[in-house]
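One structure is given below, represented as structure tokens, and several questions about it will come after.
For this view, one protein chain was removed and the others were kept in their places.
Going by the order they are written in, the chains are A and B; count residues from 1 in each one.
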Amino acid sequence: MATQSITVNINGEAKSAEVEDRLLLVHFIRDNHGLTGTHIGCDTTHCGACTVLLDGTAVKSCTVFAVQANGREVTTIEGMEGEALHPLQEGFMEEHGLQCGFCTPGMIMSSKHLLDKNPNPTEEEIRWGISGNLCRCTGYLNIVKAVQYASNKLQETPTE
Amino acid sequence: MAEPRTSFEIGGMGHSVKRKEDPRFIRGQGKFIDDIVRPGMVFMDIVRSPYAHAKIKSINSEKALALPGVAAVITGETLKEYNLHMMPTLMSDTQMVLPLEKVCYQSQEVAAVVATDRYSAADGVELVEVEYEPLPVVTDPFKATAKDAPIIRDDKEGQDSNHIFHWESGDKKGTAQAFKDADVTLKQDIYLPRIHVASIETCGCVSEFDSVTGQLTVWMTTQAPHAIRTVLALVAGHVGLQEDKIRVISPDIGGGFGGKVPVYPGYVIAIAASVVTGLPIKWIEDRRENLQADSFARDYHMTCEIAADKDGTMKALRIKTLADHGYADAACNPSKWPAGLFSICTGSYDFKNAFTEVDGVYTNKPPGGIAYRCSFRVTEAVHAIERMVDMLADDLDMDPAELRLKNFIPSNAFPYKSPMGWEYDSGNYEGALKLAMKNIGYEALLKEQKEKRDRGELMGIGISSFTEVVGAGNSKDFDILGIKMFDSSEIRIHPTGKVTARFGTKSQGQGHETTYAQIIAEELGIPVSDISVEEGDTDTAPYGLGTYASRSTPVAGAAGAMACRKIRDKAKKIAAHLLEVSEDDLEWEPGKFSVKGIPKKASTIQDVAFAAYTNHPQGMEAGLEAVSYYDPPNMTFPFGSYICVVDIDSGTGEVKIRRFMAVDDCGNIINPMIVEGQIHGGLTMGIAPALLEEISYDEEGNMTGGSFMEYLVPTAVETPHWETDKTCTPSPHHPLGAKGVGESATVGAPPAVANAVVDALSHLGVKHLDIPITPEKVWRAIHKRDAT
Partner (left out) sequence: MIPGSFDYHAPATLDEAIKLLGELGEDAKILAGGHSLIPMMKLRLAEPTNLIDINGLSGLNYIKEENGYLCIGAMTREATLETSDLIAEKYPILKDTSEVIADPLVRNMATVGGNIAHGDPANDHPATMVALGAEIVIKGPGGILGGRERTIAIDDFFKGPLMTALEQNEILTEIKIPNPNGKSGATYKKLERKVGDYAIAGAAAALQFDGDNCSSAGIALTNVGPTPIRATEAQDALVGTSVSSDDIDKASELAAAVAQPVGDHRGSEEYKRAVVKILTARAIQTAKDRAEGGS
């Protein structure tokens, strides 16, 4: 069984482990390091529940091997809260952008990258921006509003 | 709707209180089934059949067992030793846990591999060698009823065909006569194909057995933990499990929609394996397993007939249905209702005569039938009636809104007895439709449509005016495997005035931690922030039948209100004691008792709570709590009117929903924000089957739709910007006047979309289209080319 020694920076902390070459990044995050906020919702790279930031870019962590993240930075939902909740986290609560909560971490990470690239998106741009994330509960409208809430808040008081 | 009675700080009914469950989810701190880790836990994965119908010649586990990490391979023979290879379904049929002789659907469970980690378990599955001998396959339910069809359930004694049940409702003779006498009769075959809820979280469990104490603990994605506990005790009692030593825990659940009600073979194998091996076993299905083997919904072949006078007065309705159940009747209906609540099919209209019959049939497909937010077959019923009403309007050249308004049960006719025996509690159908028409600008849309039509552009307007029936249900008529469908609430107020409240239901995103707290806030005037709601642990929650079919607010919510009223009765006695007056001198406002005429002389509910433990009247028991098991006197009947506007690309047949206006009436609303969210979600699960989702099988039983590559769940791009509004017609029998709303939109939306598309094409002679309305179906309808 082929293994590698890797070190991945997850939410600011260096995490080292000896892992199988084929270990998926999502399993490295969840099973090896107990960060279970990132979820698995499919097996064909469609649902986006596993979305994390890899060096600041939103990717589906179920379709990246852990070894590919060696020496790189991963941000998960657990890393979004600083001294206070991130405006996206606030926005999802304020605008009822979640119901069961399962797609939510992936949605928030996707939205983070969206707002980093486009701080003032239109509704259409938000819908396109989150089109890699499936939700069965909310019907998406309140998620759009949550992102708009965060966009407004971030433009008033920019954070990291 | 009336203004809230309580202040925003208290947060009773009518307030859009922000959800109490959100803080953990937005931080990724939810506890879902795959987040649960137990010491020494091992993993289970399942070997599945590529064949839809085949004898099992042999299962060779040698290579799998030789793989490092693989601990065991479980087959039907293993389970047979414990008589656990078969299990009962909720409709008193039987289904295989693991097969002994043959498999009956593609992706059926054949064997299970237990290994130290999920990667080894997956590798082990690849190495189990199964030899099959294919048998003739039946996937067409019509062919399944033919005389020479292969018998799928030859394991059942006396089963000499593929017929499961015949069920009828209404007046067959009277309806036949009404059809004879009618000016106009129309007939249409309507097929609702198989679809799948595809909650973003799949199903799974962690099972742990302590052989010293005999305690079984199962964490499970189940919408009905108590029912599961009782079923386990009944099914596995002979291997030493007893109900006081079984604990079922529903953790946070990532969407249910009915798909997490059935008992799947994977659960039973994992539980059996954990008892036999003594190891905690985790089983989490992947998405393809979920789509290919778990409970589906719909698959109803309906022949619908409507009879009317030429002035548009509807006289009679007749529907004959062939129900494709897969290889077992495992639909999770209440036991007396093999076709669910399909007899609501007369809908919002005042039919004097109606008759419906349903025949259930076995085919080589997975079992199930009602797992997709359908209120027990109400989606099927509403789709049928709303399509037929539109067909009638088209035939009579009447406006579909006008035809509906002419035939609605009038708002002064409630409670209304339908020809199928339902007593509708309350309704105001014309109010909802008129509001929808006003909001969407119906007249202007008609004008625009005419102008577009003259230019050769295709635009359609579709209406759906649905009546739901939810809140199962009264003990006379409703039980699941004999257990009556009451629900429960146990509420305890602590000395410092805080509350712990437990319910027999289980939220999978509906926000019960908030809405139930709001009910208690309404009844007792205690702030929502002081109330903790718990559900899902059979060790602590009172017995309930779970959350599905929009029953939580109507039944458990009512139980909560009743328990609060018991508490308030006792609280009044304590307050009287504290204030040294008689009970008759007291009046109540949310949060406090005060002496009539002397408002300053008052005891808050917090004062009373403290006194219940420190200064209760002599002769009275201490404490301040109550339990209520609520047996609803009737169902509740939420309703609404939806109007959908579509634009069609005449070149490609693509349908775009331009606008969708949803007016819903669920009686008194607990949390408007949560209700609106339920409607948005339900609408999305309504347009999805209308335009995108479908599971189908070829003649060999090969499935199309078994992964997200083929099963098309809408993204934010395909989903329109929902427009919602409401009317409020309280339920006269519900303690809070509330009705439940979780499934209304999934029920009401598909016919609105279908009606809109047919409307767009009606001038080309199109009368009906079955959903999902794919671009190709529209293209063929426009170009009149039959599918080859």
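Methods note: a residue touches a chain if its C-beta (ideal position, glycine included) is under 8 Å from a C-beta of that chain, and two chains touch if they have at least 3 such contacts.
Model, not experiment: these values are computed from the prediction.
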Residue of A:I10, A:L35, A:V64 or A:I77 touching the missing chain in the full complex: A:V64
Sole contact to the chain not displayed, among B:D140, B:E654 or B:E723: B:E654
In subunit B, positions touching the absent partner: 118-119, 122-123, 126, 286-287, 651-652, 654, 692, 696, 704-705, 709-710, 712, 714-715, 717-718, 774-776, 779-780, 783, 785, 787-788
Touch residues of subunit A, complete complex, unshown partner: 1-2, 4, 20-22, 24, 40, 43-46, 48, 51, 57-60, 62-65, 67-68, 70, 110, 113-114, 117, 128-133
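To be clear about the criterion, only the chains that are shown with their structure count from here on.
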Where subunit A and subunit B are represented by their mean Cα positions, the distance between them in whole Å: 30
Subunit A partner contacts - residues on subunit B that touch it in the complex: 18-19, 21-30, 32, 34-35, 37, 118-119, 197-202, 252-255, 257, 286-288, 508-511, 673-674, 676-685, 707-709, 713, 715-717, 719, 721-722
Residues of subunit A defined as touching subunit B within the complex: 20, 22-23, 27, 30-31, 34-44, 46-47, 49, 76-78, 80-81, 85, 89, 92-94, 96, 98-105, 108, 123, 126-128, 130-144
